[in-house]
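Let me begin by presenting the structure, written as structure tokens, before commenting on it.
All protein chains but one are shown at their positions in the complex.
Our next item is chain A:
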Amino acid sequence: MSAPNKSYDPVEVEALKPEEIERMRDEALAAFAAAGGLDALHEAKIAHTGPASPLALANREIGALPPHAKAEAGKRVGQARGAVNRSLAARQAELEAERDARVLVEEAVDVTLPYDRTPSGARHPLTTLSERIEDVFTAMGYEVAEGPEAETEWLNFDALNIAADHPARGEHDTFFVRGARRPGGEAAGSGVVLRTHTSPVQVRSMLDREPPLYVICPGRVYRTDDLDATHTPVFHQVELLAVDEGLTMADLKGTLDHMVRALFGGEGMQTRLRPNFFPFTEPSAEMDMVCYVCRGESVGNPDRPCRTCSSEGWIELGGCGMVNPKVLTACGVDPGKYSGFAFGFGIERMLMFRHNVEDMRDMVEGDVRFTRPFGMEI
């Protein structure tokens, strides 16, 4: 394509001869191909594409050509350098891939190694279960209330319609606090007990402020039972109190149904009320929930026995009822205007049937092997 060059003898510029440029190119390509590693390729790269490489030198010669020859030589050299660079990049990629494959294999570790550098911590399942129940109710608008564990007899008993001679008072197996010793005299009665239920917190809530009142009272309570597989003198309760205008037993039932659905999930979860007696509620009921394992299907079905509910279909949960108007009166709430409902149950019991705990002692001894698997939430 180039026009003949009258004033220039291309023979004098040896390096720009087409066959010479082809040779340079081919040598470069051969060197790249021959490079067995990235280091060798790097050397070949300097030798064939660096500033002192034949093609770079040839390129420099172009400037010496007469203008009409420049274009053709430039094109020739440019094409050769392009081919060389492409080949270099390809070989570079090829060798890097080879190296990566090799190095990453060399760097491989045994990912199955165990890692128990710090054994993990955990909260006690009684704490987290209680909180889970609180959350069910705070989500509905209830408030959480707490109170002292050493409590006056008036708040623990009298205000709850459990008079001094009421048979129920004797059944509570109460720890009594010794009165302060008076100089030269026998210790007087202190009027203080370890609370036998969290109900005094409900009383305090009513004394504190006006209805409407929707509170949930979790906490530790005390009865003088010896520790064994099914009893503990120190245990945990959650109690609920709602006082408002026009509350009914149907509201109580609905609230209980809501709770067991929230805690145990799914269709068919509901509660059953059975008449019972508590001094602080009237009417009173014992509450059961559908067995969350067999959902009642083990009843009368010997082929599918249920260990959780002993094939009864129901699990006993606790006591409940409409707040006795006498209790409202003692707490300064007008029973003519307001009604209320309340329920309470033991967290230990619920933990036992919800998580198949077989021995109460596991919950009180603080053995980390028991607590750790429960983690942070339940």
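Quick note on the criterion: contacts are C-beta pairs under 8 Å (C-beta built on N, C-alpha and C of every residue); 3 or more make two chains touch, one makes a residue touch a chain; residues count from 1.
Heads up, the rule we're going with is that contacts and distances are computed from a predicted model.
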From "Branched-chain amino acid ABC transporter permease", "Carbamoyl phosphate synthase small chain", "Phenylalanine--tRNA ligase beta subunit" or "NADH-quinone oxidoreductase subunit J", the hidden chain's UniProt protein name: "Phenylalanine--tRNA ligase beta subunit"
Contact with the hidden chain (one of A:A35, A:V136, A:M322 or A:A342): A:M322
Options A:E61, A:E94, A:E149 or A:E297, residue touching the unrepresented chain: A:E149
Contacting the left-out chain in the complete assembly, out of A:G82, A:G121, A:G268 or A:P305: A:G121
Contact footprint on chain A, counting only the chain that is left out: 113-124, 126-127, 131, 134, 138, 140-146, 148-152, 154-155, 158-159, 161, 163, 165-168, 170, 175-180, 188-192, 194, 207, 212, 214, 220, 224, 226-227, 233-234, 242, 244, 246-251, 253-255, 257-258, 270, 272-277, 279, 282-286, 322, 324-326, 329-332, 339, 363-369, 371-372, 375-376
